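Inspection log for the structure reproduced underneath, given as structure tokens.
The complex appears here minus one protein chain, its other protein chains still in place.
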Amino acid sequence: LTKTGIVKRVIIIGDDDVAYRIMQEVIALGATGYTHQTVHGKGSHGFRPTHGEPANAKIEIIAAPEIAYRILEHIDTRYCNKYAMIVFIDDVEVLRPEKFGAAPIDQP
Amino acid sequence: LTKTGIVKRVIIIGDDDVAYRIMQEVIALGATGYTHQTVHGKGSHGFRPTHGEPANAKIEIIAAPEIAYRILEHIDTRYCNKYAMIVFIDDVEVLRPEKFGAAPIDQP
Partner (left out) sequence: LTKTGIVKRVIIIGDDDVAYRIMQEVIALGATGYTHQTVHGKGSHGFRPTHGEPANAKIEIIAAPEIAYRILEHIDTRYCNKYAMIVFIDDVEVLRPEKFGAAPIDQP
């Protein structure tokens, strides 16, 4: 029987220049991994990237709630005042939840 | 203390040709921004893109519920009858919620 568990998905969208630093910090804060993609977009700083500008990065992390909120607080304190970033979080049901420190529950 | 608020995430997947028009309309409907990525995929119109065809676009928007549902209705009325599109919406907890017109709440 397939078992899943509830964990958090954190998504960070922001300047690709700081993304590389953030990816290292996310691991240091206890995440087991992340995915990284380059995205285009328009936000409060206008359309990105324009010629010669860095692109935007989208970083996704699956983690236990405690680690997820630690990441949120870190980004809020260190980056949100200086950079145009969008950071959000929601719940997902993950396979092999024990990898993320979550209790496995049976599927219906 | 880190504060978040509940907003909507709207995801629009469809023909990259109309994506550029949709991105402008999304801003006109009150969104503060969006991200745009090119994706491959298979749907009711078969695998996209094949040779000489446009790719598919994935547009993501974070917005207050009122604006999010306005976007949903716009896409439904103007595009869903003519184009193969998938449009969906869910709730996320966002940092700096006041940027999206949502009330900030304290994190646990």
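The letters A and B name the chains in turn, as written, and every chain counts its residues from 1.
We adopt the following convention: a residue touches a chain if its C-beta (ideal position, glycine included) is under 8 Å from a C-beta of that chain, and two chains touch if they have at least 3 such contacts.
What you see is a predicted model; the values in this text were computed from it and never measured.
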item: Touch list for subunit A against the chain that is not drawn; value: 2, 4, 7, 9, 23, 27, 32-37, 62, 90-96, 99, 107-108
item: Contact footprint on subunit B, counting only the chain that is left out; value: 11, 13, 37, 39-44, 56, 58, 69, 72-73, 75-77, 80, 85-90
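Please note the rule applied: only the chains that are shown with their structure count from here on.
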item: Chain centre separation (subunit A, subunit B; CA means) in Å; value: 18
